[in-house]
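Shown here: the complex without one of its protein chains, the others still in place.
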Amino acid sequence: MSKRIYEHPVLRKVVEGIPNKFGSLKRLQPIATIDTVEIDSIISKYGSPVFILSEKTIRQTYRTAYRAFSTRYPKVQFAWSYKTNYLDAVCRVYHQEGAWAEVVSGFEYEKAIDNGTPGTHIIFNGPDKSDEDLIRAINNKSLIHIDHFDELYSILGLTDKLKERPQVAIRVNMDTGIIPQWDRFGFNYENGEAWNAINRILSSGTIDLIGLHIHIGTYITVSKAYATAVEKLAALANKTFDRFNVSIGYIDIGGGFASQNTLHGAYMPATDTSPSFDDYAHAITTAMIAADFPNNETPMLILETGRALIDDAGWLAGTVLANKRLADGKRSMVIDAGVNLMFTAFWYNHEIYPVHESSFQSEPTTIYGPLCMNIDVIRKNIDFPMMNKGDHFVIKRVGAYTMTQWMQFITYRPNIVMIDEKNNVHLVRKAEDKEVFRRQELVPEHL
Amino acid sequence: MSNQKTITVAVTGLNNIDSPGPGVSVIRGIKDSGLNARIIGLAYENLEPGIYMPGLVDKTYLIPFPSTGSEAFIDRLAYINEKEGLDIIIPNFDSELYLFIKYSDQLLNMGIHTFLPTLKQFEERHKDNLPEYGEKYGIKMPVSKAIQNSKELSNLPKPLSYPYYIKGKFYEAFKVNNNNQAVSYFNRLSAKWGLPVVVQQAINGTEVNVIVLGDGEGNTVSAVAMRKQYITDKGKAWGGITINDERLLEITHDIIKKTKWRGAMELEMIKTDEGEYYLIEINPRIPAWVYLAVGAGQNIPEMVCRLAMGEKVIPVTEYEYGKMFIRYSWDLIGDISDFEKIIIFGEL
Partner (left out) sequence: MSKLNSLAISENGFIFKPSTGESFTTNEIGLLIISFLKQGKTADEIINEITKEFDVDAISAGRDLYEYLDFLKREKMLD
C-alpha cells in the first residue's frame, strides 16, 4: 500500500483584521528549470550556490530595447555598461548584438579591448582616469567623457605630446526634477559650469568636442525627466554651434532604466509599475525629435542602460541550510547565499522561489544568508513555503551588479555558468579556491 | 425598468468602520435604484463589516492586496468571475485603482466592465503632482511639495510654513506644527505607503467637498456639493449636509470639462473667508459619503453601473439642498461559523 503524501503540521493564530492566506498569499510556483535546463542538474555539477546566466534572455532583452529605440529614432547606439556585469562572456554577447563598450576604469577599459572592441567604440566615463589611461584612450580615439576640470586640464596637458586629437564629450549634471540630483558627476548646467567647460575645450583648438553626456540618476521611473534633460542638452548644443560653429555628434543619455526588481519600501511590485523600454523610448525619442538641434541635424542617441538589460538574465540557485524559530516565534530560514553575493538585497525585495514544490502551506519567513553577521538578510518577511535542509531555491533577476559588487568574505565566490541558446551549459567563471588566494598572498619570511 | 435582466456587480471597500470605505454606501445606492443587481462583495480583510451585514451582499470573496502583484490579483478575479459571471466591478480603494485601470482591457475580455479614468488621468492627479496639475488646468491650490527624504523637511521652500499637512502617498494626513512632528509622521507615512510623502500648506477656511461623475468626454453627469459638519479624529466626516454653492459647482464642471475625467471622483476644497476656493485633494473614486448624494436625488452608483454597461446617461443637475447624513455605528451580531468560512475558504 502506498503511503499518503506528508505535509508539515501547521497551526496558525488568526489575527482579526490582518489579511489571511486569501489576502496576502501569492502562491509561489516553484521554478525547476531555466531555459529548459534543470536547476538541480546545474547545482549537482557546478556546486551550490551558483550563478546562472541565460544567453537567450540577454539577447532577447537587448533586441527588445534596441527595437524600442531604433523604430522611433534614426541613429541609435547602445553601449554596454561594463560595471553592471563585466564577465567577458556577457560583454561579448552584447558586442555581438552590436553594443559598444561603456567603461569607467582602466581595468574595464582593458577588458573591453580584450573583448575585441575597437577603440573608437569605447566610451570612457567616470572620475578616475589616470594619465596612462587617458593616453591609451586618446591614441585609440576612444570617446572620453570628461567628468571634472582637473581631468580636462590633464587632457589639455597631454595634447602637446600626442599625435591624435582627443575625442571628448562632457558629462553634464542638471535639475531634471529627479531627487536626489546627481551633482557629484560632471559639470553643472544651471550654474554655467558646463558652458565654461565647453568654452575651455573648444578655445584650446587641440581637442574635438563630439558629444554631450548626461546620467540623471539610477532607477529612474519618471520618463519625463529624460525629456527635460534632452531639452537642456539641446540648448547647450545650440549655444556651442552659435559660438564655435561646432555640431555635437551625439547625445549620450546614460542609463538608469529601472529593472523589474521591487525596491524596499515600494507599495506595488515593480513588475506592475516599472516603465517598459517602449515607455522610455517614447519619452526620450519624442524629446530628441522635438528638440531643435543646430543645422536641423539629428545627433546620434547613445544609451548606456545596464541594469534593465541584464537583470532578468541572471539567476542565483542555492541550497537551504537550516530552518529556525526566532525568539518571538517567527520562522526563519538560512540559505547558503548571503549578502556577500547578493549585495543588491540591501535595496531590493528579491524574488525567491523553491525549485520544487515542498509544501502547500506557507508562512511569513525571514531568509538569512550564511555569514556570521546580523545584516546578512536576503529577504525580510516573505510569505514562503516550508523548505527542508538540502532543498534548492532560486532567486530571480540578479544579473545586474551582483557579479561585480560581490565580496570575497568568509568564503569563496562560486561558479558562474551561462546557458547558451541551444540550452548547453558553459562555465564562464570558475569558483575560487585556496590556490587563488595562495597566488595573491605573500608571507614575510619570518612568519 | 425593474423587469430588466439581472446584472452582477462586484464592489470593494466593505470596511464600513471608523474610517469607512465606500463599498457599503455604493451597494445601498445600487439597491435603491431601478437596477436588477446581484451584489458580490470583494473584501481584503476578514472583519470587513460589509461581509456580515444581512441583506447587503449576495456573496463575498476575499481578494489579495494589490501589493501582492497583478498576477495573484487577476487570478483571483478570474476565479470569482468563473463562479459568478461578473458584469461590473466598482473598485473603491485608491491603492487598487492602478491595477483595475491598467488591466481594464483584460477585465473587459473576461466580460467585466468598469468605468474608470484613464491611467494618464489617474496618474497626473497624484498628490505629489498637484502643483503641476493645478497649473495645467487652472485650479488654485495650496503650495505643496513632494518629499523623498526627511532631511528636506528642515529646508522646505518658501512660502511653506507651519502649520502644514503631511500626507501619505495613498492615505492619511496629519497637521504638523514643528519639524519633530513632521519627521516622525514622515517616517510613519513613508513606511506605510511608500515615497514620496507630500507636504501641503494648511489653508484657513471651511472644507467643502463635491462628488462628481464625468462621462469621459468632458460632461459632468452628476455633481453634489457637501459641507462636512463634524470631522472625526481620523479626519473623516461624521456628518455632512448638501449645499447650494454655485461657484463650487462651476469650478467642478470646469475641472471635468478640462480633464475629460471618466468615472467618479471627489474634490476636496477649502473655501476661505474671502470666498476663494483651494483644491486640496482629488480622490479618484467614489467617496464614502456617496449615499448622501443618492439621498439628495442623484444616484451616482446606479449611473456608474449604467455608464459601465455602455448605456447613455442623461446628466442631472438638480439635487435637494439641506439633506444630511449622520454616520452611526451599529453592533452587528454574527456567528463564529461565518467567520470560520471566511478564514478557511475565503468566501461567504
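So that you can tell them apart, the chains are marked A and B in the order they are listed, and the count of residues begins at 1 in each.
Keep this in mind: a residue touches a chain if its C-beta (ideal position, glycine included) is under 8 Å from a C-beta of that chain, and two chains touch if they have at least 3 such contacts.
In this text the structure is predicted, and so the values were computed from the model without any measurement.
Undergrad: Considering the complete complex, identify which of A:Gln361, A:Thr404 or A:Asn423 is in touch with the unshown chain.
TA: Among A:Gln361, A:Thr404 or A:Asn423, only A:Gln361 touches the chain that is not shown.
Undergrad: Suppose we count only contacts with the excluded chain; which residues of chain A make the list?
TA: Where chain A meets the chain not shown: residues 2-14, 20, 325, 329, 361, 388.
Undergrad: Residue by residue, what part of chain B touches the chain that was omitted?
TA: Residues of chain B in touch with the missing chain: 336, 339-340, 343-345.
One rule holds in what follows: only the chains that are shown with their structure count from here on.
Undergrad: Let me have the rounded angstrom distance from the C-alpha centre of chain A over to the C-alpha centre of chain B, please.
TA: Averaging C-alpha atoms per chain gives centres 39 Å apart.
Undergrad: So in the complex, which bits of chain A are touching chain B?
TA: 14, 16-27, 179-180, 265-269, 271-273
Undergrad: In the complex, go through chain B and note every residue touching chain A.
TA: For this pair, the touching residues of chain B are 44-47, 61-72, 76, 95, 98-99, 102, 148-149, 152, 169-170, 190-191, 193-195, 343, 346.
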